[in-house]
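Missing here: one protein chain of the complex. Every other protein chain is in place.
Showing subunit A:
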Amino acid sequence: MATRTESDVTDLDAATGRGAAVVVATGLRRTFGAATVLNGVDLVVGRGEVVALLGSSGSGKSTLLRILAGLDAEADGEVTTNGRVAVVFQEHRLMPWKRVADNVALGLRGADVPERTAAALAEVGLAERTRAWPAELSGGQSQRVAVARALVRQPDLLLLDEPFGALDALTRLKMQALLQRLRLEHGFAALLVTHDVDEALLLADRILILDNGVIAQDVPVTLAHPRAHDRPGFSELRRHLLARLGVPADPDG
């Protein structure tokens, strides 16, 4: 079983030599029967850093994220988190029997919960839908509620497992912009699992590629914000990442 520690900043500083980190994972190993999915993953996410995790389907991205979220009791290795962690899954995972506001407030305590909930919903543009049932929302709205549910916890680290994968292209663009804005406002760190190289390039400070059960590449993204496809350096990096993922990039990339 993975050892989980919640540590204070100074320990982590010393341990990583990287400045404050919100999560440090070392030697993560996970097998399902005979198949070894993670075979010694080491990973550090710094405070306020957005890290994208790329990898082909079945490479173990979700498995890794679940371990970091503390949802996998059978993994080996060590995870140290420092601060609050919140998760957004690929599906919204809202309780169908709770109204939107109650879903966001799930597990919160204190007298100011209603105000905090309302504020979080306003931030994702759903201030009007607090009384709605999840079944009455569109896919994009549901996913925004899920983001609000994570946000209201004031996380230091946001774990996102393909949060916009199921949305249409237009909504996905809006959600990416929303995430960008929220991150600027709140300064949380994020680990963003995605299939989408462009999404990673638009949002991340660093891109990890998971391959063969280990982090095969650790690519810093130094492109200036706001980023776009036609900015210098974007397509070169894109081509490099796609090649690394085993996809030949199209010539006009």
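Please note the rule applied: a residue touches a chain if its C-beta (ideal position, glycine included) is under 8 Å from a C-beta of that chain, and two chains touch if they have at least 3 such contacts; residues count from 1.
Here, contacts and distances are computed from a predicted model.
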Undepicted complex member, UniProt protein name, chosen from "OB-fold domain-containing protein", "LutB/LldF family L-lactate oxidation iron-sulfur protein", "Isoquinoline 1-oxidoreductase alpha subunit" or "ABC transporter permease": "ABC transporter permease"
Touch with the omitted chain, as defined above, among A:L28, A:V51 or A:A86: A:A86
Contact with the hidden chain (one of A:E136, A:E185 or A:D218): A:E136
Positions on subunit A contacted by the hidden chain, ascending: 69-71, 85-87, 89, 91, 93-99, 106-107, 132-136, 149, 153
